[in-house]
Each structure stands twice: as structure tokens, then as C-alpha cells.
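Yeah, one chain of the complex is gone here, protein chain that is, but the others are all in their spots.
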Amino acid sequence: MGETSLISIFFTALLIQNVALYYLLGMCPFVALTRSLTTAMGMGAAVIFVVTLTSSANWVIYQILEATGSLIIQYIVFIIVIAACVQLVEMIMERFFPALQASFGIFLPLITVNCTVLFISLKVTTVDNLSYIQTVVYAISAAVGFWLAMIMVAAIYEKLDLIGRVPKGLQGPGIIMVITGIIALAFMGFSGMV
Amino acid sequence: MIDKVKMIGFVLVFGIFWASALVAVDTMTGPRIEKYLLEKKRKKVLEALVIPYEADTIEQIFTTNVTSEEIDGKTIYTAADGSIAFEFAGPGSQGPMSGVIALSPEKDALKGIAIITQSETPGLGSRVLAADNLANFRDKKVVPELAIVAAGSASADNEVDAITGATLTCNALENIVNKSVKATKTLIGQ
Partner (left out) sequence: MKLKQIFGKKGAKTIKNGVWLEHPISSATLGICSALAISNKVENAIAMSAGVIFVLVLTAVIISLLRKVIPSRVRIIIYMITIASGVTIVDLVLKAYWPTVSEAMGPYVPLIITNCIIMGRAEAFFVQNPTKLSLIDALANGFAYTYTLMTIAIFREIFAFGTLLGVKVTPSGWVDWVVLAAPAGAFFVLGVFLWITRTAAGVEPPAKG
């Protein structure tokens, strides 16, 4: 709805309403995979791809559901579409880009239960009711924002791991949360920007 | 082959069962949800028209003071004193915003503005849209246009002070108000 500019959507999704740091989503892979920069990069890239694909598909489906008055089954259909898309992506990668698929490894199937994917599909349809172009821009920006958050936290964690003396109980998920919290605070500074 | 048919059959039956269950729940909860949404909208219309109400008298006050009619698919609410109200929607700085605008009986000044949804920056942009700041818009002229000017410099009848630091939200609001007022006036033939 409306003519919110694409640039505005891009920056908002990337920095101000960052999916991980503002909406606090995708924490499962966030905590599990930010221990190393390479895995963070891999997961981020996979998310960008899957999110763009699934939100496009779900946008189309949403228009159909709305037109036929069957919005009641929206959640069921969305999650199945997401699972199917992930499967499809995996199959295609296995066939055409086997090396890439091997390096993504376990991340790809994990994306199905990633809250971010479902969230973005829902936000562009039910919550904001964006146009198709806006949806694609939003999806890519949000996913890139997620990736950005992941690599920032991973980079800091790797450094801390090397030189810091983190208390035993705080190591791993605990310190990741603290690092993420600090980055989230920093990102709050972007809010006047757009 | 039989296996695959069984698989698909199972999923289909299962899916249909649940879809029906959901439709049933929807029918049971639907009326309540609609009632709530209607009441919510009425509250906003009353707020924009600056008609006081209590939590439990919304329906009563609304039906005695306001009539509504549809023109070309747009609902126009008319209050007892001649002021009109209508819903608006448009792009804010960070996401869509929507609400109700009310015009004076002469249709040349704002009676009030009420916001339904917005996603502006909390503490900054959202202050522009808070009820106490919106009260500054009452009785401001919309002809030729509403103008939101630098804080402290509002002088003319159609000027309102902006909030420093919330320029984008102010611009968005100004745009949306002017556009929707013009569109509505054209619609009702003024």
C-alpha cells in the first residue's frame, strides 16, 4: 500500500528494523552459527536466497487466498510453501551446484524452521500489504540485514574467543547474546536516519 | 504406486479435516472479532470528530451523533454539527500509516486527526502522531494546503509547528493530509 519509496524500504529493513536486532528473530541459527565467520557467511547467503524466493511465492499465494476468501488457511499454506521451496532449492543445488550445496550443508534445510522466513512472508502480506516490487526489495533488504548482523556478531565473537577471558558459564550462547545486545543498541542509533 | 496414493490421500484428508476445523473456529470467533474492529474504528472516528465518549457508550454515542454514507466506495462519516470524517492511508517514513481525518462543517479546516496504525520511530517520529501533538492540528485551515513548518515559526492559519528531528514523519503526514483532503473534497463535490 502507499508509495513508500523503495530506498526507504531498503534502509528500514536493513538497519532500522533489522530482523535480528530489532524484531529479535532467527535466534536459533544466530546463536548456533555465529561462532565462526565462515559459517555465518554461509547461513546468511542461504537465508537471502531462500527468503527472496519464499516471500515472492507467498506473495502470489496470498493474493490468491485473499481473492478466494480462504485466508483462514494462510499459515498452513505459507509454512508448507516455505518447506517446499527449501526442498526445491536443495534439489536444484544438488543437481547444478553440488559444491555450493555441500558447503551450505545443514543450513539449507534448517532454514525452513527459521522464524525470519515465515515472518518476512507474513509481514509483506498481512501486516504491510506491499506491492510485488516492494516485497522483493523488502525481502532482500531484510535478509541482508540478518546476514549483516550475523557476520558482525561472528567477527566479534571470534576475536573475543581468541583474546578475551569469558567466564565459563557465559561462553557460547551467553556471550553471543551480550555481543548481539550491544550491536542492537548500536543499531538503534540508525533510527533517525531514514 | 499404491503407496504414493496412500501418502497423498492421507495428507489430503488430514489437510481437509484441519481446514474444516479452522473454518468452524473462524465462524465462532468471527463475530466477536468483527465487533471489536468495528468498535475500534468508531472510537477513532469519534476521536477525530472530537466527540467525547466512554468505553461502554461508544456504540450509543456513535449512532446518535454520526451517520455514514458510501460514496464511490469511500465511507464518509457526518457528525450532527456538519463536520465530516473519513479514513486515510498513506506511506509514512518507515512504513504505512492510517487513521481518520475530520473536517469542519465548512470543509476548510481540520476538526481533528486520529491515528489507527503507524510504524514511525518510537520517541521521535511517533511523537508527531501522538494525541497531544495532533491536538495542535485542530482548527487549522486546509485551504490552500496544510503546512507543517519549522518548530516555533507557525504563524498563519494553515501552519503547524513540526517537531525538530522528526522531519520525515512531519513531511509524510503533511503530504498524506493534503492529498486525502483534496481527494475527499473532490469526491463529495466541493
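For clarity, chains are labelled A and B in written order, and residue numbers in each chain start from 1.
As a working rule, contacts are C-beta pairs under 8 Å (C-beta built on N, C-alpha and C of every residue); 3 or more make two chains touch, one makes a residue touch a chain.
Nothing here was measured: the structure is a model prediction, and the numbers come from that model.
In the full assembly, the chain not pictured is in contact with A, B, by the touch criterion defined above. Across A:Met41, A:Ala57, A:Ile80 or A:Ala155, the single residue that touches the chain missing here is A:Ile80.
Residue in contact with the omitted chain (choice from A:Ile9, A:Leu25 or A:Leu65): A:Leu25.
Taking the complete complex into account, residues 21-28, 30-32, 35-36, 72-76, 78-80, 83-84, 87-88, 90-91, 106, 109-110, 112-115, 117-119, 122-123, 126-127, 161, 167-178, 180-182, 184-185, 188 of chain A touch the chain not shown. By the touch definition given at the top, chain B reaches the unshown chain through residues 3-4, 6-8, 10-11, 14-15, 18, 21-22, 25-26, 29, 32-33, 36.
Here is the rule we use: only the chains that are shown with their structure count from here on.
A separation of 31 Å divides the Cα centre of chain A from that of chain B. The residues of chain B lying in touch with chain A in their complex are 15, 18-19, 22-23, 26, 89-96, 119, 121, 124, 165, 168. For chain A in complex with chain B, the touching residues are 1-5, 8, 12, 16-17, 72-73, 76, 128-129, 191-192, 194.
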